[in-house]
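The complex appears here minus one protein chain, its other protein chains still in place.
Chain IDs A and B follow the sequence of writing; residue 1 opens each chain.
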Amino acid sequence: MGANLFRNLSFFSATLSFFLLVGIFAVLFTYAQQSMQEFGFDFLLTEEWEADEDDEGGIFGGYIPIIGTLLSTLIAMTIATPLAMGIAIFLTEIAHDKIVKPFSIAIELLAAIPSIIYGMWGLFYFAPIVQLTIGGNGVGLLTAGIVLAIMVIPYMAAITRDSMNTTPDVLKESAYAMGATKFEVIKDVVMPYSKGGIIGSIILSLGRALGETMAVAFLIGSIMSIPKSITDPTTSIPVLLANNFAEAQDLEISSMYYLALILFVVSFAIISVAKFYFLGRNK
Amino acid sequence: MNRLVLNKVVLVLSTLSAFIGIGFLFWILITLAYKGMAGLSFSLFTKDLVEGGIRNLLVGQFTMALMATAIAVPLGVMAGIYLREYGEESKMTSVIRNLSDVMTSAPSIVIGVFVFALLVEPFGTFNGWAGVVALAIMMVPIIIGTTDNMLALVPKELREAGIALGGSKKQVILQIVLKAAKVGVTTGILLSFARIIGETAPLLFTSANNQFFSMDLTDQFPSLTVSIYNLATYPDEASRQLAWSAAFVLTAIVLFINLVGRYVTRHKQ
Partner (left out) sequence: MEKQDFKAVMEVKDLFFTYPGVSEPTLKKNNLTIYKNKITALIGPSGCGKSTLLRAMNRIHDLYPGCEYKGKIDFLNPQSGKMENLLELRKENELIGLRQRVGMIFQRPTPFPMSIYDNVAYGLKLSGLKNKSELDGRVEKALKDAAIWKEAKDRLKDSALGLSGGQQQRLCIARSVALKPEVLLFDEPTSALDPISTSAIEELITELKKDITVVIVTHNMQQASRLSDYTTFMYLGDIIEFNKTEKIFVNPSVKLTEEYITGRFG
């Protein structure tokens, strides 16, 4: 293999991500055309998802799965953020060196468990607890949100810990040397110093939560209805796709491509903001 | 005194949240072990799904993941090499690097939808190749990222020394730089494999599933994860038990690969 060929092949590989990204957008956009032309932007606010009897047309609106996605993510982030911050603080500032390693490994293993396991465990073990203590049927927004939170916590905690760890010891020491308490050092020195990384980790986790399928699929109820209370079942974009995409046809499947496109674009935007603006991985 | 109380409160809460996190890990693992081991038997691994075992599912899942790895590793490593060794920190390098970084977090279900449009719909049938491609698409950006990072850790002097001895750029990259970064790159591959072997969403409507033993990638292909999803929601106890056992085996595999990866990294440094 000549030197030039090697260089060209590696260049081709490098551009692959770019072409994939463009390719995914183009394919989703093309297949969503039918639905986009039929419903336009009203799609976002339409609650109905009804095929006509002859299966040829119908009214398909993305409002319910979009709301379901946003609400379950919101619940997850509300729960996950303080806990993840607490874990990161514990690992960087509180725990003894000997504890940090096993705890870190445990947190990282928690992040490695496949999402389907979270979903299944949540359905059989966590949903009944929610039902018993808070009410509802067990499955619904709240259960999905909590299990989603448990899933993103280790991810968020790991990134936050890494960025908190970049705070120079001497900077912390000089705050202690002025009589600051541990909490004050964290609040006034560590947090401001690693602010970008912390916000980045939160946004990145938000992106993850939005696109998560399997954990939510078991738990959100998969019903096309607007939740009236926090324990009500509903659906989300990934869950609707997971359960109904393969059987859908014509306008309905086109509407699903439309939803996939929305999810893709929103995730892309959120993750880009987190990575470029806050995490700045331009080494 | 107030500041001290506040300090204590925050420290206690932080410690508590760490223990809550660990608590969930143990809760999940203990549940899995308890429920999963109940159904563990020799025949679980020798029978196919149709007879109540997971042999075909394990073979299918590994086949797809290994094929995906075979596609993704050369592409990902080559791309990582380009970004770090040839890219020269140009604007374009940085754009490509950032885009592939974003791709690592793309929703997996969307990748499934994309591959469905590309490789399932035109052929009119779910097929193993589609599953392989979907997994490979997930894997490539992860490998690009770790390769890029690991190559960055190789000191510049090593490259200069190689060039100074009369090596070509390509030789230096392949024989010196890549060798120096070998452990890191391998660990990255191992961890990305652990990640895709547990994926469900991109397989749901690409490979779909198959109850029978099959090595035919042009047709529906058996998948462990997709089966878990299906079995867990069946009402009968036998199906659920099988789902738990399969889930236990899957988690054991994933965590084992993760621990091996961690061990290798630690013992190299």
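Going forward, a residue touches a chain if its C-beta (ideal position, glycine included) is under 8 Å from a C-beta of that chain, and two chains touch if they have at least 3 such contacts.
Being a predicted model, the structure only gives us computed values, none of them experimental.
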Tell me the shown chains the invisible chain touches, ordered by label. A, B
Filtering A:160, A:181 or A:255 for touch with the omitted chain leaves A:181
Of B:3, B:179 or B:266, the one touching the omitted chain in the full complex: B:3
List the residues of chain B that touch the chain left out of this view. 1, 3-4, 7
Contacts of chain A with the missing chain: which residues? 96, 168, 170-181, 184, 188-189, 192-193, 195
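Assume only the chains that are shown with their structure count from here on.
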Distance from chain B to chain A - Cα centre to Cα centre, in angstrom: 17
For the complex, which residues does chain A have touching chain B? 3, 6-7, 9-18, 20-21, 23-24, 27-28, 31, 82-87, 89-91, 93-95, 103, 105-110, 112-121, 123-125, 150, 153-154, 157, 181-184, 186, 204, 207-208, 210-214, 217-218, 238, 241-242, 245-246, 256-257, 260, 263-264, 267-268, 271-272, 275-276, 281-283
Which bits of chain B are touching chain A when the two form their complex? 3-4, 6-7, 10-11, 13-18, 20-22, 24-25, 27-28, 31-32, 35, 74-76, 78-79, 81-83, 85-87, 93-103, 105-114, 116-118, 126, 137, 140-141, 144, 149, 152, 168-170, 194-195, 198-201, 204-205, 208, 225, 228-229, 232-233, 243-244, 247, 250-251, 254-255, 258-259, 262
